[in-house]
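The complex is shown incomplete by one protein chain, all other protein chains being positioned as in the whole.
Read from first to last, the chains carry the letters A, B, C and D; within each, the first residue is number 1.
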Amino acid sequence: MKKIIIILLLAVIGYFLADIFFEIPFGEDSMVVSKEYLDKSPNDLHVANTVTSIVVNFRGFDTLGEVTVLFLASTAIGSILFRRRKVHTKLNPQRNAPHASRIVQISAKILFPLIVLLGAYVFIHGHLTPGGGFQGGVIIATGYLLLLVTYRKFSVSHSSLTWIEAIAGVTFAGIGVLGLILGKDFLENFLPVGTINNLFSGGIIGIIYVAVGFKVASELTGILDTMLSIKVDSEENEQN
Amino acid sequence: MSEELMQQILSISFYGASLALILIGVYGVLTKKNLIKILLSLTIVDSGVNLLFVSLGYIMNGTAPIFSPAIMDGKIEVLKTAPMVDPVPQALVLTAIVIGLGVTAVGLALVIRLFRHHNTTNIDEIRNLKW
Amino acid sequence: MSVLTVLIVVLGAIFLVVGAWYVLTRKDLLVATIASSIISLILSVFFLILQAPDVALTEATVGVALTTIIFVVTIRNTKRMEE
Amino acid sequence: MSNLVIILAIFGWAILTYLAFKINKTLGNVFVGVLALALPAYFFTYTPSDYTVSVMGMSLQFGFTSFASLFAMLVVVLSSFALLYSIPYMNKKDRLGWFYMNFMFSVGGMMGILMSKDLVSLFIFWEIMTWSSYLIVIYQGKKVNKVGLKYMIFSAIGAYAMLMAIVLINKWSGNVNIEQFFASFPNYSSAAKLLSSLLLLTGFGVKSALMPLHVWAPGAYTKSPMSYTAVFSGALSKMGIYGMALVAVNLYVHSNMPIMGEVIAWAGAITAVLATFWAIFQNDIRKLLAYSSIGQLGYIAVGLGIGTELSVFAGLYLAILHGLFKGVLWMVVGAIEHRTGKTDFRDISGLIKKMPFTFFVALVAIIALAGMPPLSGFVGKWMLYESMITSNHFIMVLFIFLSSTAAFLYCFHFLYGLFLGQQEDEFLKDVKEVPVLMMIPMGLISLSLIAFGTFPGLIFKPIAQAMSTLGFENVTWRMSSLTNAWGNSMFLKPANFMFMAVFVFFLIIITVVNHKKTKKVGTKDIANGGEPIRDEDNLHYSVDIYRPFYRVISPIMKYKVETFYKRISKGIEEFFQFFRRIYSGNGQTYALYVVIFLTALLILSSTIF
Partner (left out) sequence: MVVANPILYVALPLLVAFLLPLFGKIHKELIRVVPGLLFMFLIFNTVVLFSEVTSTGKPIITQIAGWAPPIGINLVFSAFSGFIAGIISIMGLLVWVYSYKFKKVEFDNSLKYFVLIMLVTAGSIGVVLTGDIFNLFVFLEIVALSSYPLVAFYRGRDGAEASFKYLIVGAFASIAILLGIVLIYSQLGTLNMAEISLRIGEMPEKIKITAFILLFLGFGIEAEMFPLNGWAPDAYSQAPGPVGAVFASMTAKAGIYTIIRLVFTLFDIDAGYQLLLGMGIITLVVSEGIALRQEKLKRMLAFSSLGQMGLLMIAFGINTKAAVVAGMFILFNHAVIKSLLFFSGSYLVYNSENKNIKDLFGFGKKLPLTAFLFGLGAFAIVGLPPLSGFWAKLSLLMASADSNLIALIALILIVSVVEIVYYFRVVNGLYFKKYTGEFEPHKPSWNASLVMLILAAVIVTVGLYPDLIYNYFVNAADALMDKANYIQNVLPSNFVGLN
């Protein structure tokens, strides 16, 4: 009964939404602000990948927020699944299980640097080719995931993660504030823009994207590590 | 196949697929009792919205908004041979995907804690707070 | 845009809908999660067709890999089957 | 010096008093005494002037009209006496600083009400008065239970009705000035007239405990400390009368809406009868006085509602007088409670021996209350009857007559039960007369009651001045005689002397005749038909002395308004209990609400937008 009602409700919503969407012509040029972006990205910023210039520069504030969201997610998961340090070694059965087979271990060892390299490539060339900080960061995080899964006792040094996280985050926000200090706007480019399609082009965009890459990689690795190292026994009560 | 027809079919497939994803996802959120299923449904809805957004920015026969050397000839002046698709929805969807990931991850962490607390993942049985 | 692409899109769209339904109805959460990662994969192909390589790359890494992993970890920590 | 300073000074002094009590009790008492003396000293010597404050684009005006200063006089006199009385009365209680602070706040609030020339500041001070009195009502803590809440709820209903009226008046008249409201009232549409006057009447009616809104009063009057109840019932309830007089006379008499006046008058008459009946059957002296207060306020409402010159005059006279004698009576109860610690008729008797002064004071006040000649209450009753007869309210006369006759019953009950009757030595052993500081206020007010009985002109003069604010110019009055519409006049001095002579004569005769027959009896000293008397049988004469009478009228008494209110509040709570189910605790349901809301908006989008 409830399901039928829900289906009816959704049918109504679907009808209205479809009614709207099919009125928007598909595949037609209706750009307004984007034209400016497509014009300014290669000409003013000397950045080949317009998406990157939008993400990092024109709408860099969004990206700062986005990085914050990831940071928040990592903090949130840490807070929700918080463990005391002392019992950290008492890992769950999954982590206490025997290691993966030798073949997997060795291939993981070989794959890991390649994956990290790929990730680094992706975020270093974010302003030239598709991809960038997020994608590269996620790729690196999957590399660490490989190790975490393969070597059950492998654990990432939280201290170094914290450092990377903090430095990368501060680089991003700090570059923004540096612009302010130099008398420009927040996140405004204050470096020479270089030649388009060179690695060193786009001024601060490249630097920021590298910082984002490190940040994302460390956040996601942290998240994965937290989630993989959950202890099973029941939680201790805290009262307010 | 004519250009018009292709556009028609593409629009129906993209819009239709994204709408279907949204509605199916919402249906899942509303009816599935399992917490993890609910979160899976939410990711489906998110995917639907993202697909919709990107397909709205598409321009027929456009290219990706990346200026490649072939077009550039190494000059500062930009030559445009083909129209480029709208880069803004892509940038926004990038953000939206990451936000969706964050929400899903937090949700799953909550699921783990709820499971430890209630020893169930059925949403109907987790009702300590009501009225 | 070639006819082949259109064909892929139509098939993909159908597959998307069917896959989403499969995700919802499957009782085994692990299978459902894998199915949802396949949906993400198709989506990333769609993004590529829509000339959005950045989004495609993101969807491929986040949607296919990372989200799936987190779900799997959660399922390992809770119950595999939906009751 | 502007008027506002007085009020601010009172408020500031209240806080200082609180701090003084934190330091030392004696210091605090000194602070209380200083205010009690300074307040009348200042009030009767200063020259009023107007003052305007601008707040949030509204201009709030302060100043005394002659009508307000009539009530201000009552407030000042009564509260300074009550403050003096409090010092010994409250001596043994704790949290004195809190008590006195709120006491002074409510005095300041009352002065503020009287000084306000606009409705907003009136409302502000009204609310200050309300919550400070609420805080005193609940001062006694655990014993109070639900009384304070009831008081607060009813006050809130009244206050919000008033607030709504103020807001509407601001819209219709353009500002909140009271005089301009009265001036523009005739131009209101009839619906606006009805709405604004009903709301204002509800607001003022709650404080003056008119019948359907009186529910809070018995509890609140009895549960606050008696020294405050003297002010509470004597002066604070007069604020409702003050407002009602303003509204009733200015709006209905002068704007041709006599129907509202009739409503007030009938509400007052019914209140008078029913409250008096209730007062008769009370076994707690505080309850008795509380219901009696409600009844007396009914008389006043009758006077104001009829709206002729004489009736308003009578109403105001009764209002002032009621403040005085009820003040004394509450102080008497306080004195008894102070010395014996009891307030129930079952526990108290024969106090005349140990507390003769208190008895005398109570006697004076009771005679004034009952409206018998040598004392001032008589004058008020006389004028009230005359005004009712001259304005052809014959049925109402019956009501009032019934009520005043019935009032004799409880007056007798009060005097007899407390001071006369059976005497038990063990009970009276530790009882002493009250301290001097308590005697002075009671004595002085009683003296004034005697004086006004012969020279009512002492109060007639300010009342006549006050009447000019209400639009009755040149009211004639005499110092010690009453004239009526038919040209007869009665000189009070000879009449009172005659009455007293007769009274004394009979007193002597009865004393002489009965001298040999009287003997002291205890509560257990009773003839019985062979049944052994157990200890728990209370055979005090004055308990339930009116039971036969109660049996006669019990059918009327069964219907209490309170049950009606209870049912309403219960209904409301159950209604919302149902609403609570909306928050089912299931996250999915909440998500479903979102979807339903979206669907509803989409479906209705063509009609809404």
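Assume a residue touches a chain if its C-beta (ideal position, glycine included) is under 8 Å from a C-beta of that chain, and two chains touch if they have at least 3 such contacts.
In this text the structure is predicted, and so the values were computed from the model without any measurement.
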Completion exercise
Here the chain that is not shown touches A, B, D
Fill in the blank from the handout: Among A:58, A:123, A:144 or A:209, contact with the omitted chain is made only by A:58
Exercise for the section: For chain D, enumerate the residues touching the unshown chain of the complex. Expected result: 54-56, 120, 123-124, 127-128, 130-131, 138, 141-142, 144-146, 148-149, 152-153, 156-157, 160-161, 163-164, 167-168, 170-171, 195, 572-573, 575-577, 579-580, 582-583, 585, 587-591, 593-598, 601-602, 605, 608-609
Fill in the blank from the handout: Listed in rising order, the chain B residues that touch the chain left out are 22, 26, 29, 35, 38, 42, 45-46, 49, 52-53, 56, 88-89, 92, 95-96, 99, 102-103, 106-107, 110-111, 113-114, 117, 126-129, 131
Handout entry: Touch list for chain A against the chain that is not drawn
Key = 16-17, 19-20, 23-24, 30-34, 36-37, 40, 57-62, 64-66, 68-69, 71-73, 75-76, 78-80, 82, 84-85, 159, 162-163, 165-166, 169-170, 173-174, 176-177, 179-181, 183-189, 235-240
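To be clear about the criterion, only the chains that are shown with their structure count from here on.
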Exercise for the section: Quick one: report the Å distance separating chain A from chain B, using the average Cα coordinate of each chain. Expected result: 16
Practice task
Measure off the straight-line distance from the CA centroid of chain A to the CA centroid of chain D, and report it in whole Å.
Solution key: 73
Problem - Computed distance of Cα centres, chain C from chain A, in Å - result: 19
Exercise for the section: Pull out every residue in chain A that's touching 2 or more other chains. Expected result: 6, 10, 13, 49, 51, 130, 134, 223, 227, 230
Practice task
Could you check chain B for residues that touch two or more other chains and list them?
Solution key: 10, 14, 16, 26-27, 30-31, 33, 55, 57-58, 60, 62, 64-66, 84, 90-91, 94, 98, 101, 105, 108, 112
Practice task
In the complex, go through chain A and note every residue touching chain C.
Solution key: 49, 51-52, 92, 94, 122, 130-132, 134-135, 138-139, 141-142, 145, 220, 223-224, 227-228, 230, 232
Exercise for the section: Provide the residue numbers of chain A that touch chain B in the complex, in ascending order. Expected result: 2-3, 6-7, 10, 13-14, 17-18, 21-22, 24-31, 33-34, 37-38, 41-43, 46, 48-51, 54-55, 59, 62-63, 65-66, 69-70, 72-73, 76-77, 80-81, 129-130, 134, 195-197, 223, 227, 230, 234-235
Exercise for the section: Report the residues of chain B in contact with chain A in the complex, numbered from low to high. Expected result: 7, 10-12, 14-16, 19, 22-23, 26-27, 30-31, 52, 55-60, 62, 64-69, 72, 74, 76, 78, 83-84, 86-88, 90-92, 94-95, 98-99, 101-103, 105-106, 108-110, 112-113, 116-117
